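A single protein chain has been removed from this complex, and every other one stays in its place.
Showing chain A:
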Amino acid sequence: MHQQLTSLSDKELISRTRKQKDREAEGVLMDRYSHLLVAITLPQLQKNPSLDPNIVFPTLLQRLSASLRTQSIYKANEWILHMQRGYLNNQDKATPFYPSREARDLLHIENKVDRASTNTIDRQEIIVRLEQALQRLAPEEKKLLDEFYVEQKSFSELAAAKGWNRDKVRNQLKAAKAKLAKLFINQAYVK
(Lines give C-alpha, C1' and ligand atoms only; values in the text may rest on other atoms or scores of the structure.)
Protein backbone atom coordinates (compact mmCIF):
# COMPACT_ATOMS: atom_id res chain seq x y z
CA MET A 1 0.00 0.00 0.00
CA HIS A 2 2.73 2.39 1.00
CA GLN A 3 4.63 1.58 -2.19
CA GLN A 4 1.61 2.37 -4.33
CA LEU A 5 1.00 5.65 -2.54
CA THR A 6 4.54 6.91 -3.05
CA SER A 7 4.07 6.77 -6.81
CA LEU A 8 0.97 8.96 -6.68
CA SER A 9 1.04 12.69 -7.40
CA ASP A 10 0.55 15.34 -4.73
CA LYS A 11 -2.90 16.12 -5.99
CA GLU A 12 -4.06 12.54 -5.67
CA LEU A 13 -2.56 12.17 -2.22
CA ILE A 14 -4.35 15.31 -1.05
CA SER A 15 -7.67 14.15 -2.44
CA ARG A 16 -7.20 10.74 -0.82
CA THR A 17 -6.49 12.38 2.49
CA ARG A 18 -9.60 14.48 2.22
CA LYS A 19 -12.14 12.11 0.77
CA GLN A 20 -11.11 8.80 2.26
CA LYS A 21 -9.57 10.19 5.44
CA ASP A 22 -6.50 8.20 4.52
CA ARG A 23 -3.84 8.92 7.12
CA GLU A 24 -1.33 6.92 5.14
CA ALA A 25 -1.64 9.19 2.10
CA GLU A 26 -1.14 12.19 4.36
CA GLY A 27 1.94 10.54 5.81
CA VAL A 28 3.36 9.92 2.34
CA LEU A 29 2.76 13.55 1.36
CA MET A 30 4.49 14.82 4.50
CA ASP A 31 7.31 12.40 3.98
CA ARG A 32 7.80 13.70 0.46
CA TYR A 33 8.35 17.26 1.65
CA SER A 34 9.96 16.55 5.02
CA HIS A 35 13.54 17.18 3.87
CA LEU A 36 12.61 20.52 2.30
CA LEU A 37 10.73 21.48 5.44
CA VAL A 38 13.79 20.69 7.51
CA ALA A 39 16.05 22.61 5.11
CA ILE A 40 13.99 25.79 5.13
CA THR A 41 13.54 25.65 8.91
CA LEU A 42 17.26 25.11 9.63
CA PRO A 43 18.34 28.80 9.43
CA GLN A 44 15.57 29.78 11.85
CA LEU A 45 16.51 27.02 14.25
CA GLN A 46 20.14 28.15 14.26
CA LYS A 47 19.24 31.80 14.54
CA ASN A 48 16.81 31.26 17.36
CA PRO A 49 18.10 28.71 19.91
CA SER A 50 14.86 28.85 21.86
CA LEU A 51 13.16 26.87 19.09
CA ASP A 52 13.28 23.18 19.84
CA PRO A 53 13.11 20.98 16.74
CA ASN A 54 11.30 18.35 18.83
CA ILE A 55 8.46 20.83 19.27
CA VAL A 56 8.65 22.85 16.06
CA PHE A 57 8.32 20.00 13.59
CA PRO A 58 5.46 18.13 15.27
CA THR A 59 3.44 21.31 15.65
CA LEU A 60 4.23 22.26 12.08
CA LEU A 61 3.03 18.87 10.93
CA GLN A 62 -0.15 19.25 12.96
CA ARG A 63 -0.85 22.62 11.37
CA LEU A 64 -0.21 21.24 7.93
CA SER A 65 -2.47 18.29 8.64
CA ALA A 66 -5.24 20.57 9.88
CA SER A 67 -5.01 22.90 6.89
CA LEU A 68 -4.80 19.99 4.49
CA ARG A 69 -8.38 19.13 5.32
CA THR A 70 -9.82 22.59 5.10
CA GLN A 71 -7.96 24.56 2.46
CA SER A 72 -7.76 24.30 -1.28
CA ILE A 73 -4.21 23.50 -2.25
CA TYR A 74 -3.05 23.97 -5.82
CA LYS A 75 0.62 23.43 -5.30
CA ALA A 76 1.90 21.54 -2.30
CA ASN A 77 5.30 23.25 -2.30
CA GLU A 78 3.79 26.71 -2.20
CA TRP A 79 1.40 25.67 0.54
CA ILE A 80 4.11 24.14 2.71
CA LEU A 81 6.32 27.23 2.38
CA HIS A 82 3.42 29.46 3.32
CA MET A 83 2.52 27.37 6.37
CA GLN A 84 6.11 27.24 7.55
CA ARG A 85 6.56 30.99 7.22
CA GLY A 86 3.28 31.66 8.92
CA TYR A 87 4.19 29.40 11.80
CA LEU A 88 7.61 30.89 12.34
CA ASN A 89 6.39 34.47 12.09
CA ASN A 90 3.47 34.03 14.44
CA GLN A 91 3.33 30.79 16.37
CA ASP A 92 -0.07 31.39 17.94
CA LYS A 93 -2.04 32.38 14.88
CA ALA A 94 -2.71 30.03 12.01
CA THR A 95 -2.61 32.09 8.84
CA PRO A 96 -4.84 30.78 6.09
CA PHE A 97 -3.25 29.98 2.80
CA TYR A 98 -4.43 31.60 -0.42
CA PRO A 99 -2.57 30.71 -3.57
CA SER A 100 -1.36 33.73 -5.54
CA ARG A 101 -2.80 34.74 -8.88
CA GLU A 102 0.52 34.08 -10.58
CA ALA A 103 0.77 30.65 -9.11
CA ARG A 104 -2.74 29.80 -10.29
CA ASP A 105 -1.99 31.04 -13.80
CA LEU A 106 1.14 28.99 -13.89
CA LEU A 107 -0.69 25.93 -12.66
CA HIS A 108 -3.40 26.45 -15.24
CA ILE A 109 -0.92 26.54 -18.08
CA GLU A 110 1.01 23.60 -16.72
CA ASN A 111 -2.18 21.54 -16.59
CA LYS A 112 -2.98 22.55 -20.15
CA VAL A 113 0.43 21.49 -21.36
CA ASP A 114 0.17 18.28 -19.42
CA ARG A 115 -3.18 17.46 -20.99
CA ALA A 116 -1.88 18.25 -24.48
CA SER A 117 1.08 15.94 -24.13
CA THR A 118 -0.66 13.17 -26.05
CA ASN A 119 -2.73 15.40 -28.34
CA THR A 120 -0.60 16.78 -31.19
CA ILE A 121 -3.22 19.30 -32.36
CA ASP A 122 -3.57 20.87 -28.92
CA ARG A 123 0.13 20.71 -28.54
CA GLN A 124 0.71 22.57 -31.79
CA GLU A 125 -1.82 25.20 -30.82
CA ILE A 126 -0.15 25.78 -27.47
CA ILE A 127 3.25 26.05 -29.15
CA VAL A 128 1.97 28.62 -31.63
CA ARG A 129 0.43 30.69 -28.87
CA LEU A 130 3.54 30.40 -26.73
CA GLU A 131 5.60 31.68 -29.65
CA GLN A 132 3.22 34.58 -30.04
CA ALA A 133 3.46 35.38 -26.32
CA LEU A 134 7.24 35.13 -26.47
CA GLN A 135 7.27 37.67 -29.31
CA ARG A 136 5.51 40.14 -27.06
CA LEU A 137 8.08 39.80 -24.27
CA ALA A 138 10.98 42.20 -23.86
CA PRO A 139 13.91 41.04 -26.04
CA GLU A 140 16.29 40.46 -23.11
CA GLU A 141 13.69 38.41 -21.31
CA LYS A 142 12.98 36.39 -24.44
CA LYS A 143 16.67 35.84 -24.92
CA LEU A 144 17.11 34.70 -21.33
CA LEU A 145 14.27 32.22 -21.61
CA ASP A 146 15.57 30.92 -24.94
CA GLU A 147 19.04 30.44 -23.53
CA PHE A 148 17.81 28.65 -20.48
CA TYR A 149 15.03 26.45 -21.90
CA VAL A 150 16.03 25.89 -25.52
CA GLU A 151 19.80 25.99 -25.32
CA GLN A 152 19.66 24.36 -21.89
CA LYS A 153 22.30 26.55 -20.30
CA SER A 154 22.77 26.09 -16.57
CA PHE A 155 22.42 28.80 -13.90
CA SER A 156 26.14 29.05 -13.50
CA GLU A 157 26.73 29.45 -17.27
CA LEU A 158 24.11 32.16 -17.52
CA ALA A 159 25.47 33.89 -14.45
CA ALA A 160 28.95 33.85 -15.90
CA ALA A 161 27.69 35.18 -19.26
CA LYS A 162 25.59 38.00 -17.75
CA GLY A 163 27.87 38.81 -14.84
CA TRP A 164 25.04 38.18 -12.30
CA ASN A 165 24.99 35.81 -9.40
CA ARG A 166 22.91 32.62 -9.46
CA ASP A 167 20.05 34.06 -7.40
CA LYS A 168 19.60 36.96 -9.78
CA VAL A 169 19.57 34.65 -12.79
CA ARG A 170 16.96 32.53 -11.14
CA ASN A 171 14.83 35.52 -10.13
CA GLN A 172 15.08 37.04 -13.63
CA LEU A 173 14.03 33.73 -15.12
CA LYS A 174 11.14 33.47 -12.74
CA ALA A 175 9.95 37.00 -13.51
CA ALA A 176 10.22 36.42 -17.25
CA LYS A 177 8.27 33.19 -16.94
CA ALA A 178 5.56 34.88 -14.89
CA LYS A 179 5.26 37.59 -17.53
CA LEU A 180 5.05 35.01 -20.25
CA ALA A 181 2.35 33.17 -18.35
CA LYS A 182 0.38 36.36 -17.93
CA LEU A 183 0.68 37.14 -21.62
CA PHE A 184 -0.33 33.63 -22.52
CA ILE A 185 -3.44 33.78 -20.35
CA ASN A 186 -4.40 37.25 -21.55
CA GLN A 187 -3.93 36.09 -25.12
CA ALA A 188 -6.56 33.47 -24.47
CA TYR A 189 -8.97 36.09 -23.22
CA VAL A 190 -8.22 38.36 -26.20
CA LYS A 191 -8.80 35.54 -28.59
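We adopt the following convention: a residue touches a chain if its C-beta (ideal position, glycine included) is under 8 Å from a C-beta of that chain, and two chains touch if they have at least 3 such contacts; residues count from 1.
As a convention for this text, contacts and distances are computed from a predicted model.
Enquirer: Just go with whichever of "hydrogenase (acceptor)", "Carbohydrate ABC transporter permease", "Copper chaperone NosL" or "TolA-binding protein" UniProt uses as the name of the absent chain.
Expert: In UniProt, the chain excluded from the picture bears the name "TolA-binding protein".
Enquirer: Touching the hidden chain in the complete assembly: which of A:L42, A:A66 or A:A94 does that?
Expert: A:L42
Enquirer: Please output the residues of chain A touching the missing chain, sorted low to high.
Expert: Chain A touches the missing chain through residues 22-24, 26-27, 30-40, 42-43, 46, 53, 57-58, 61, 76-78, 80-81, 106, 109-114, 123, 126-127, 130-131, 134, 145, 148-150, 152, 154-155, 167, 170, 173-174, 177, 180-181.
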